[in-house]
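Only one protein chain is missing; all other protein chains are in place.
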């Protein structure tokens, strides 16, 4: 990765895409006084270099009725079940993040649900996966920070 | 939020945007045999209704040298410092997520760093925020799932 | 529930019933300068709306020799046994409250016993239910607050 | 308390009152083929003996929008603040039960709230009481048992 | 037990026996200016009343090479094994005290050993009893208080 | 200590004293067919060698109304307060044993009380000692083993 | 061991060997104004007495790419598996230290790995040993002290 050197133009393109992934290349081009083709070439270069991987929608989960977030720590019966359990977790769409971790848990995951009752059902689904011996849940009372933009700006500024 | 009813066309538009936020409206239109204007109107409608909030870049953090993920549990001296501490945490770009939580921690956050040593410096920065009495860190050995697409499909199918 | 609107008379009736469930309707009527029939109709209305569910005796457990209160946290072998275990817990009259909980316990319940020895026997009964792997007990040294009246006044004032 | 001996009639009266505190004495009298005055005398006797202390309304908290239950464990800075803290807790109507306990917590209490956000505010109120150093919250996913009737029948049968 | 009333003479006899169980009755008699027979009768009375149960040697465990004290918390697989496990523990002379306890352990016991290595062997013996799933050991760095005399004086003064 | 070698006679004397500290030397002498003087000399020798330190009364605490046993783990603010805190603990007669320990507690002690309420008061006394920041209590539901005789026989057999 | 008395010359030899195990005896001899033979004899004497056991290379693990250190706490299913598990641990070269411990873990070991991912694989190897039920990992963010020389000087000065 160390080979790709970004210049000032690249940084300005990235800054705009971080703020709004869907900014049309023509808008970027106009603002930077370069051609849309140049924007296209440079974005392509950064995608090929693996700097940009893709883009994802951001939803207003609260408005959509999915305001309930919980972190679930999982104890496995045996660690060689880790891969199998991960595959089962992946079949539960409410599990949006899952890590193999150090500390007291084997796996640590994040779930989004509608409310307490919905969360209970998801946790029960997790608890019933073969190989899981016990789970411990920590409930979010407020998601105060969920923002990767600051980190992205910082990372790109280092390139 | 219950007022917005999505029809088949809306669902197909959303499905395509979930897979690639940057899909041009003309491509969507062509695929669904409708006009690009219709796509535009419908996306606008869903944005106005708060269903779609925006979009964000996804990076390959491993390739970018930011492969080290840790969860940091924070104990505050007094809870009325929560808001103040959150503002300080927000000034550390490596803190990408932070929750007020139940259970033993007052605040629970996720950090991305380059390696062990970098993580140590970030944790030290957090530890030194006024009002924080102690932190406990859990390190991710592998981020096996980080995917909101499955949840998005599920949520949209319920609308 | 949002449909039922309580007026000043309803609130005064509720306030009297909260203080003493057995207050005769004729006493309430006299105090509020309305007819007993009106009291009856309004109480009926609030019962039908689900605001009032019923009433229960309150005992002086200390005088009755049941002064020993303990909270018992239950770890299950597998969560799908939750319903079965709850049914067994319900057969032990000393278990007056039981919750499915987040955190380290699967089920958390409250027991009333005569003394240490009696509590031990009840805990042993719980421990021997199939599907329970372990319990942890926390003993109450003094029940300082046990009063739902303040909450009831507050809830009714919001209606 | 051992002096009061209950006879068959007393038990039958108690059984009816446990089921419905508001059962009119005339109904009880009719069913037991005794006079209403006798019922009155016997209930009075049991109240004087401290067997019956009073009665309380039972609400359908879910219908009333107060479905969120949490248990909050409190760590005090110094135990001689226990009495002071209890007085402050009593000023929060959502704290319906509070115990001085053995184990890791100094005080353990139960709160009823509307939802996650409401619970957060109540917990913050508790956290800000002088003398409280820290709290840990355990959230109820389902209140499966909340029933003192079985215990009451058992206690009365022993008298 | 409430029936036995102790007078001044009884208290003085007890005070002397607490200090030295082997004080000859003739010495006690001489000091209190009563007959040895009276001492004998009164001690007998207190033994019959269950106030005095017997007497035990006190050893200087440090001098005897048994200076290592540890507390061992035991987790059982199922509580109905408690009685069986206690019988096995009783066969290990180094287990001088064992309690059924509340909190995280099922059984909590005290052991005396020669040194670290000896303690390890005793703990291994305990760990291998059927029905024990796990133990946790807490080692005494210094036995600062081991004295029941103060309590005995206090108890007797209350009689 | 290794210098003192006990012979068969010494062992038999010790065995009798372990069973009953107050066994008169004349009884021991008669049983072993030796003179009372010999018994006296040998006991004296073992006392001088520090093998026997003294003797203590054993009470029937349950009959005396002191059936409530609890273990209290103490967290200090700073360890240099250990000695000071021990002196304060020694002024509470209900603290019969206290250790400086490894693990999570700084000091670990055993208390005997009359009942839950009495225990609460003793724990509050402990909690209020300067230098103690927090305590955790574990309550004994049954003292199943409290017997040093088996250990004494074993120790003496090794001499 | 108490028999070996070290004189000033011995101490000076040891001090030089502690600083550099490979210091040639001729260098030591020259510095102390004694013959190389004398150095040889005295070192031999100390080796025979068990004071010096041998010597080991010290590597710069960071430079060698083995900068990742973790402590792994192991819970066994049954303690009689301790010896078997230790033999398995010994087959993993990355486990450089392992102890049988008091407290919550049965075995506690130290591992050196290349990075997070490598550590995960080693922990998985440990987790999969028969008889191990669970592990908990604590990661070193910085090895600030790793130095036995100070202790060696102190120990030798006491001889």
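Letters are used for the chains, namely A, B, C, D, E, F and G, taken in the order the chains are written, and counting of residues starts over at 1 for each.
Heads up, the rule we're going with is that a contact is a pair of C-beta atoms (placed from the backbone, for glycine too) under 8 Å apart; a residue touches a chain by one contact, two chains touch by 3 or more.
What you see is a predicted model; the values in this text were computed from it and never measured.
On the side of subunit G, touch with the chain left out of the figure occurs at residues 1, 17-18, 20-22, 50-60, 63-66, 69, 71, 86, 89-90, 93-103, 105, 107-109, 112, 138-155, 159.
Even with one chain removed from view, subunit E keeps its contact list with that chain: residues 67-68, 115-117, 119-120, 123, 139-142. Although one chain is not drawn, its touching partners on subunit B can still be listed: residues 70, 120, 123-124, 127-128, 134-139.
The rule we apply is simple: only the chains that are shown with their structure count from here on.
Distance between subunit F and subunit G, defined via averaged C-alpha coordinates, is recorded as 40 Å. Computed from the mean C-alpha positions, the centre of subunit B lies at a distance of 61 Å from the centre of subunit E. Shown for subunit F are the residues that touch two or more other chains, namely 102-103, 120, 123, 138-142.
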